[in-house]
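Heads up, this is only part of the complex; the chains shown haven't been moved.
Think of it as A, B and C in the order they're written, each chain with its own count starting at 1.
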Amino acid sequence: MTVGIIVFPGTNCEEDVAYALDALGAETVPVWHRETSLDGLTAVVLPGGFAHGDYLRAGAIARFSPIMAAVEKLAAEGHPVLGICNGFQILCEAGLLPGALIANRDLRFICRPVHVRVESTDSVLTRAAAIGQVLTIPLNSYEGNYLPGPEAARPILRYCEADGSVTGAANPNGSSDSVAGIANSSGTVAAVMPHPERAIEPFMASTDGRVLLESFIAASEAASLGAVDG
Amino acid sequence: MAETLHRRLGMTDAEYGAIHEVLGRPPADPELAMYSVMWSEHCSYKSSRAHLSDLPTDAPWVVVGPGENAGVVDIGDGWLAALRIESHNHPSFVEPYQGAATGVGGILRDIFTMGARPVGLWNQIRFGELSDAHNRYLFNGVVAGIAGYGNAVGVPTLGGEVEFEPVYAGNPLVNVMCLGLLRDDQLVLGTAGEPGTVAVLLGASTGRDGIGGASVLASAGFDERAESKRPSVQVGDPFEEKKLIEACLELYRSHLVVGVQDLGAAGLTCAASEPAARAGVGMDLNLDAVHLREPGMTAPELLMSESQERMMAFVSPQHVEAVLAVAARWEIDASVVGTVASGDRLRVYHDGVQVVDVPAASLTDEAPVLRRPIARPGWIDELWDVSSRSAEVPFDVALLSMLADPALGDRSWVYEQFDHMLFLNTVRGPGRDGSLIRVRGTDKGLAVSTDGNGRLCVLDPRRGAQRLVYEAALNVAVLGARPLAVVDNLNLGNPEKPEVMWQFTETLAGLGSACEALGVPIVGGNVSFYNETDGRDIYPTPVVGLLGMAEPIPPRPGPLVGGMSVLVVGPEPSTSMAGSAYQRVVHGVLGGRPTRIDPEEGGRSIELAIRITHIVPGAHLHDISQGGALVAVAELLIEFGVGAHIELGSVEEAFGEDPHRFVCVVAPEGVALVAQLAREVGCHVEDIGITGGSNLSIVHRTTTDVPIERLRAVWEGALPTAMHGAIHE
Amino acid sequence: MRAVVTITRRSDIADPEGATIARALSDLGYGEVGTVRVNRTIEVSLPGRDREYVLSAVRGMCDKMLANPVMEDYEIEVFD
């Protein structure tokens, strides 16, 4: 089972994600955005960063990269697809997930750990977590303010207080309905604004990112055995 | 016409004469343009070079000292560390966002030019007071610019400093430092190599960016452009720089380049002449091959353009194809613009004709060296006469007003706008003291602290600079790291004033002697003169960037809880409050003579701090600097939400900023161990109280209680309150 | 020819930038400011093409990439 990590010009979290998935026992391979095939890969991650400088709109240019057709095909086949931060923005621009992400409410970049509550375990990112579980994961974005589209999004993670209560004060960026992560109806395509790979070792903000990435690895293994979700 | 032209380019008649002498004929306009930028203060260090030579720059672990784009030290296990600091003060005043952004871009290029991957950025920024809307605009814009560039280029910003002083209102300071890592077989120098080597220009296309004086030349032909004499603002493109970093690192990995030089100040002129001079060769440069952003650029404009995100690679002919292929893969432009020639001449061709023919080295080596007059300012004595002992204010009142000060309060408003976690190596990010990153595949950690203090240095530039070196060293020591190397950035006023030259030489003497005493080499730095407005100079503001190494990375202390002892380690404070935050915030004065460092005491405190972090489980250390011991203790208590009962004998004990002192909060069972280590090392330890409860009770004459939550609210509110409503547009 | 595309965020959709500027303007003493909206214009030059072509080409660019249908509308003006 090998997970592809899509690298666009301007992507900068690809090695962090590879390091984290590797630490949790998954094989990964970087895939440059000019490639056109994902053959042999059972799942892909679109990592964080600033693909094409986030120019025009975050993800607006990346979604036209040659590799994205293959990503859409993989998603259509029900294979796990995960977008983190910039990857979330790209998946929305590509129409693989509903909605859009706009500038943070206070027009400031935010890099700090935030609390998120697990809203649904029916996704490749949350299947190993427990509903209501509160995780501490570092946020790192300027355009993390989620805006739903015509079709309703399915929240899987929401910003919350340490005790799990979802409040306006706990919403760092103005994201509608405090959405921090969403998934498609079958749960196979998931995206999250905070960075789970930044919360996997004791010296980091927390180790709460593990349960999310372990979910994704488990889903990818299932997919590689043909037992594709959805 | 050239006679008057050189003046308009900011050159003296003497300098013009020198060029005439070098060439044995009057220079042509493009030649004059090249000399005017290369012999400028910024590029030639003409006012400072004569003095910089006295600095201690050697140590067994120094691989590259001052003179290249960055200093490089050997940290073992096959790894080298490259570091450099630069200033972008004036551009940031003109356009705060782009000025700061391009400053970050420039310092990154200095680092990856050496073959290193940039792994961390630090910034030291100073502004006028935030009560003024324009200062808020500048501060907000600079922070946004550092974030906008650093975050997008994909290099974590791990720390820095912020100060607010009226003296910086007309001339904010924006310094940036970068640290890079490289394998010891991947060092690349800024050399042009042998004759026949090909010069390949990589990255952004060339436009009229940063051409100021040069627009005079341009306007000889283009009158409509004559109106805009000011340099056009340079716009940073972190996306281009990110691709440029990856492309260059691939070139180094595949050993495809002989040398590399970044294009910064003086653009192509510098990127052609410096590497040629270093290699003792000449070069033929073809401006017609340069990829352009705008048409109709003149030769002088092309030679002086400071367009960002460009690098010059020197490549053996047989590797040119491979280099162009790497550039294409990373989606950056590349053009073959020159060939290294035997002899010493730098020849430049434009529209097919030769427009420049000068000795390459004359642009760099024959730059004038000025011995400017030096005079100690009389007002220093008046400043020293100001009593540094000030009337006492209740300690809790003083503490609250200090924590509420934007320069002393919580900095998260700034550093949470910077990605400080990328690469997953940040063991200790921004917050307090230095920052610490792990070096993958080793048990080593690299710690960096950057420190400046204009108020201290205006009172006594020599002692001030010495204090900064020892403060930076203690800041990495409390993280368990041993000082390894220093870079410095000297922000000063107008060097044509003898008083400013005195401040400069005193500062250098202080830096040199302190680094000598500490046994730490200065591997690079930068001098920024002419930081003045309306004839008013800034405080002499040296900034010290110190790299330390922890081996191994010490264990993380657990939580700070109740029942722990609060110790102050280091020499007894003197009675001087000179230059302290207490003077500024509580009494609004500046005066007295700062306490001098004591290298022996300083060395012992550093040694003890390092030992405690490695040997005493769960000890929390915090360097005592601005605000003194009480502010240092309060910061620790706020971080962990724990109260304490503290006894303090005097204002100096509470708020004094004398050097070589740090706070150590340790569990009862650790106290004896600390005491024993202190005896071994020979340090004085003072037990000033115990943690517990939810209040900070300060015993001094009477006892006063302040809830920790109140301290937190005041401390956390300091910057956001001052910055309410500020935006960058 | 060149086309100027004005991309406007739909009025029912949050505009943090506009809101922040409005706040800053009233801090600056312009209390009378009502709402502020920030829009982007993208100027595309297509040398040597005729108006019809430019109009339809740029419309295509907008539908595909320049505007995000989830939140934005666009208007195209063509100049010689």
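Here, contacts are C-beta pairs under 8 Å (C-beta built on N, C-alpha and C of every residue); 3 or more make two chains touch, one makes a residue touch a chain.
Since the structure is predicted, the reported quantities are computational estimates derived from the model, not experimental observations.
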item	value
Chain composition of the complete assembly in this structure file	A x1, B x1, C x2
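Criterion: only the chains that are shown with their structure count from here on.
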item	value
Inter-chain centre distance, subunit B versus subunit C - centres from mean C-alpha coordinates, in Å	40
Computed distance of Cα centres, subunit C from subunit A, in Å	29
Interchain centroid distance [CA atoms averaged], subunit A/subunit B, Å	36
Where subunit A touches two or more other chains, by residue	107
For subunit C, residues that touch 2 or more chains besides their own	20
Touching residues on subunit B, where the partner in the complex is subunit A	144, 147-148, 151-154, 237-240, 242-243, 330-331, 412, 415-424, 427, 438, 556, 727
Subunit A to subunit C touching residues, read off their complex	56-57, 60-61, 64, 92-93, 98-100, 102-107, 145, 147, 149-150, 174
Sites on subunit A touched by subunit B in the complex	9-10, 12-13, 15-16, 19-20, 49-50, 52-55, 107-112, 138, 140, 142, 195, 197-198, 200-205
